[in-house]
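All protein chains but one are shown at their positions in the complex.
Order as written gives the chain letters A and B; numbering starts at 1 within each chain.
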Amino acid sequence: MKLVVAIVQNQDSKRLADGFAEKGVRATKLSSTGGFLRAGNTTFLVGVDDKKVEDTLELIKENCSTRSQTMMSPPSYDFTLESDLTYPVNVEVGGATIFVLPIDQFLQF
Amino acid sequence: MKLVVAIVQNQDSKRLADGFAEKGVRATKLSSTGGFLRAGNTTFLVGVDDKKVEDTLELIKENCSTRSQTMMSPPSYDFTLESDLTYPVNVEVGGATIFVLPIDQFLQF
Partner (left out) sequence: MKLVVAIVQNQDSKRLADGFAEKGVRATKLSSTGGFLRAGNTTFLVGVDDKKVEDTLELIKENCSTRSQTMMSPPSYDFTLESDLTYPVNVEVGGATIFVLPIDQFLQF
């Protein structure tokens, strides 16, 4: 067994939790902030058989990879401009930081 | 030293924290959800001497094991029935998922 500690952005955490549930993987969610990723992230603790570690990492990669997303810019607050037009901008979202930890014992009561 | 990560149901977490305190075991509590157990659980981080790991696991087992509990069913919302009788049902409560992790260094400042 390994303990997979995965820190992902909040916007991806519901989808990842659903992905774990579909595969019958039991994941515990902790609310976390800052640091590895921008503010507002989720730390998953997942107990995984050694043979399933690769699949678990793959699942996280599929659901949480860093990707570019087009958003509308916020309206300008420059009142010297005559319009409040917004325009599309690319922002980077998602991303996961993962630690795979060795385990001495795994128990369930 | 080992780091014991124990995920238990909220309803057992106060009793387990008291059990740790009585034995002089210092445990840090993190609020967690879902996954290993039903929604609403607590993740304990406990630093334990190698010789005390078995006692710590025993303490968790005593306070958090899965057990059957008799509850009164919620009153029926079936308005075709003439009564709102409740009746006893058995539900499974408790349970703990535990990872015992090796430690390279343990420090206190």
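Rule of thumb we're sticking to: contacts are C-beta pairs under 8 Å (C-beta built on N, C-alpha and C of every residue); 3 or more make two chains touch, one makes a residue touch a chain.
As the structure is a prediction and not an experimental result, all values here were calculated from the model.
**Student:** For a quick check of understanding: of A:7, A:25 or A:46, which residue touches the chain that isn't displayed?
**Tutor:** A:7
**Student:** Kindly note down the residues of subunit A that lie in touch with the hidden chain.
**Tutor:** Subunit A touches the missing chain through residues 2, 5, 7, 30-37, 41, 43, 53, 57, 60-61, 64-66, 94-102.
**Student:** I need the residue numbers on subunit B that touch the omitted chain, in ascending order.
**Tutor:** 1, 3, 17, 20, 26-31, 44-47, 101-109
What we mean here is this: only the chains that are shown with their structure count from here on.
**Student:** Counting only Cα atoms for the centres, state how far subunit A is from subunit B in Å.
**Tutor:** Spacing between the chain centres: roughly 26 Å.
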